[in-house]
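To start, I am sharing the structure in question, which I have written as structure tokens.
Note that one protein chain of the assembly has been removed; the remaining protein chains are unaltered in position.
Should a chain be cited, it is by its letter among A and B, assigned in written order, with residues numbered from 1 in that chain.
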Amino acid sequence: MTRLRTWAFEIGLGARMSVAGGRAGWTRLALIATGVGIGVAVLLAVATLPTALAASNARTEARTENIAASTDLPRGDDTMLIGIATMMFRGDSVHGRMLQAEGSRPPVPPGVTTLPGPGEMLVSPALADLMADEPLLAQRWGARVVGTIADEGLSGPADLAFYLGTDTLTEETGHRIAGFGYAGVEDEGGVSPVMLLLSAVGMVVLLMPVMVFMASAVRFGGEARDRRLAALRLVGADAAMTRRIAAGETLAGALLGLVVGAVLAVGAGLLVNRYASGAMSFYLTDMRPVPALVALIAVGVPAVAVLVTLSAMRQVVVQPLGVVRLSGTTRRRLWWRLILPVLGVALLWPLKDGLGGSSGVELQAAAGVALLLIGLALLLPWWVEATVHRLGGGSVAWELAIRRLQLDSGTAVRAVSGIAVSVAGVIALQGLVSGVESTIGGEGGSDARPFQHEILPRADLPDQTWITALEKTPGVREVQTVRSVYGTQDGTSVRIRIGDCAVLAAFAETAGCADGDVYAVDVPAGPATYELSDDTTWTPPTANHEVAATPSYEIYGPALLITPGALRGMKVPSAETNFALNLDTADPDAVEHLRNTVATLDPQTLVSEPGNATVAATMRTIRQSLLVGTVVLLLLIGASLVVNVAEQLRERRKVLAVLVAFGTRRRTLTGSVLAQAAVPVLIGMTLAVGFGSALAAALMAMVEAPVTVDWFGIGTTSGVAALVVLGTTAATLPTLMRLTRPGNLRSE
Amino acid sequence: MSVSFALLGLLENGPRHGYDLKRTYDDTFGRDRELHYGQVYSTMARLLKNGLVEVEAEPGVGPDRKRYAITDAGVTDVAEWIGRAEKPEPYLQSTLYTKVVLALMTGRDATDVLDAQRTEHLRLMRELTRRKSGGDIADELICDHALFHLEADLRWLELTAARLDRLASRIRS
Partner (left out) sequence: MTEQPLLTAEDLRLSFGETKALDGASLHVWAGEVVALMGSSGSGKSTLLHCLAGILTPESGRVGYAGRDLSAMSDTERSALRRGEFGFVFQFGQLVPELTCRENVALPLRLTGTGRREAHRTATEWLERLEVADVADKRPGQASGGQGQRVAVARALVGRPRVVFADEPTGALDSLNGELVMKLFIAAAKETGAAVVLVTHEARVAAYSDREAIVRDGVVREQEYVR
């Protein structure tokens, strides 16, 4: 009991020392609290994501209709016909439904009290704002806005959605529903294993540097603390007591960090609520972190902080008359640092031929990635030490820096391990993203062929109505009619398109096309008979060319392309009529004008764009978030580097002042500080690029993409990292200048 | 007093002539003050009278042919002297103190008195330091002994200089 009391006293003493250390003490505490706080905020954000996504998904499901069941549903007083009018505006998807009540008690979607009548519409607040800003969008549906959709009917504050009242739907063109709310299918297609892998790896890549950063944050000002502890040893504290006092000091910082983190997380939540767009937009009430995770953070962060402090103190012996540093006397060993990377490779190796279908492989992959990244952090100190010891003399600045690193590379490595781990992770992620992109075909807009845009009407309007309206639309150069039939041969579903050579060129590599040609894409040429959807069969003209699809159409699979001349009066089974458009792609508004025309005629019409627009958009979002994440991470690391270098400078002020006293140029000192920061970063970067590229290759193999080296990603990431180092040095220059003012000598 | 014991002690290693005795003394102890012949002979005469030395006559003529040897009583005396602690002597301070007090009482600048004394002390210390640097281990030990004493004096001087105000107010009150 008394023992417990003395322990409590010692830990309390440490906590008191951390706040009573004068200005330096406060600075140190503030640094630790900020560092830990940033880490805690990120952790809290991650802990909030599941509930926020769940809340958002729940609302999305509540407004989803079970369309598949519509054919069996008899018309009744409580049914309604709906039309799917979801459409893009610029890069954003606008969720839209046409509503047509069939009785007196129609179902009402969530967030709506009164259904809009024909010619009226309800919009989400975000869409209302957008329509106010964009005249082009405001005129799209030609309906009067009579109200807004309430929060419970939207996925988040940035959700773009509308309900359009109508009376033009029929059983053929609409879907009959008896109510809203359907959890059977996801709104935007299922979550693929690839996406799961992406998010799992992303999580690991995001959290690893945060961990590393927090670990280095609690070591801020460690040397000053060691000296303070030495003074305590002088008055009779034993080694165990000093450890407990140190733990108490760290604990104070970590607890304050928890508070800072909570405040930061709330602030971030407010910002997200206000400014975030797309899938990451949440209401404040959505952002409730998972209680178990919160508890884990609240207990885990201080515990880890104390553990880090204690493990750091294992390397120093605090003696009454000073601090004896044990590092440097023991050479770092390699073998145990190799265990984790080898384990990581062992986990990733079986996945090199693709993910396969079995569940849990994403977990295995994420674990492999995590092990490799932690392994990188462990390998780095050995690597830096081994490299630095092989470096020799050069200029004075270089010699000062190298000798310093040879004596103690630990501090420098701690700062760099974060940067290395994040760079490796980001390179891996970028590789994975570009791999995924390469499997889904080229990005939208990269293909300059004409007739890339296709209109797939749903309502039964005369072709001439469409052609007239489309030809009058600004930005449309030419309209061509394409007829499509879906047929099946030997279980392969083939899309048969009939159109002019000019149009067919949009679908496949039909160079030298003449009227009368028939092209087979991904199916053998030669005579074939197809089963049609109405259980009849049809034998189209025989294909005389085998060609490849254009990049935009690769994902649509096998196709048969027939020029009208080849039909020679042959009867064509009932076919959909689509319109291919030669659009002025230089004008970004052209496609919006097109959508306006389409929305006026038939809001349910699908506008097909070149490439896989949705997936490409998702990838773009991922790339953008990756970029933002990278920048934030590097800034975080830059901040810790600044603190680290500034602290090192402060500890060496006596030596610096003496160097200045006998006339060392500022240039030499600056150069040495730069080299001291840059050399470990360079070494870390080579290791990170190596690990990152290897990881990227492994991940690309997993998603069955061709393995390539993403030089652009590597270049930008390491470039930004190099900039961070330069910026760090620049940021510490004022400290250097202040510390090397010759007058400082007298403070000794 | 100490000269007679020193000479007596030198005889313990064997009988010596008066001239030889002076040379040895000067080499060993007499860096600052060499002995006069007369001083040696008068000291020897006194020791002879007290029965602490005896004379071994040698064939030949003249006083220089006298060889002195130590008696048993002499050896006992030397042993007794070496074993006896020296009385600590506050030798310099008393004079300087008198000067400082007098200066203060008569309205002179006491700092000048101290500075003059310090300069003189340092001059001597410089000379000793120079001699030490050029000499052997014996020179070094002897010079260091003097240097440490002079340094102690100087410390007292510095302390006095710092306390002159207090001393002045005490004297004038």
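Everything below uses one rule, namely that contacts are C-beta pairs under 8 Å (C-beta built on N, C-alpha and C of every residue); 3 or more make two chains touch, one makes a residue touch a chain.
All figures in this text were calculated on a predicted structure; none of them were measured in a lab.
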item: Hidden partner chain, touching residue among A:27, A:387 or A:668; value: A:668
item: Listed residues A:400, A:494 or A:607, member touching the removed chain; value: A:400
item: Given B:36, B:126 or B:170, the one touching the chain that is not displayed; value: B:126
item: For chain B, the residues touching the chain missing from this view; value: 115, 118-119, 121-122, 125-126, 128-129, 133, 147-148, 150-151, 154-155, 158, 161-162
item: Touch list for chain A against the chain that is not drawn; value: 393, 396, 399-400, 403-404, 406-407, 654-655, 658-666, 668, 742-743, 745-746, 748
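What we mean here is this: only the chains that are shown with their structure count from here on.
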item: Cα-centroid distance, chain A relative to chain B, in whole angstrom; value: 93
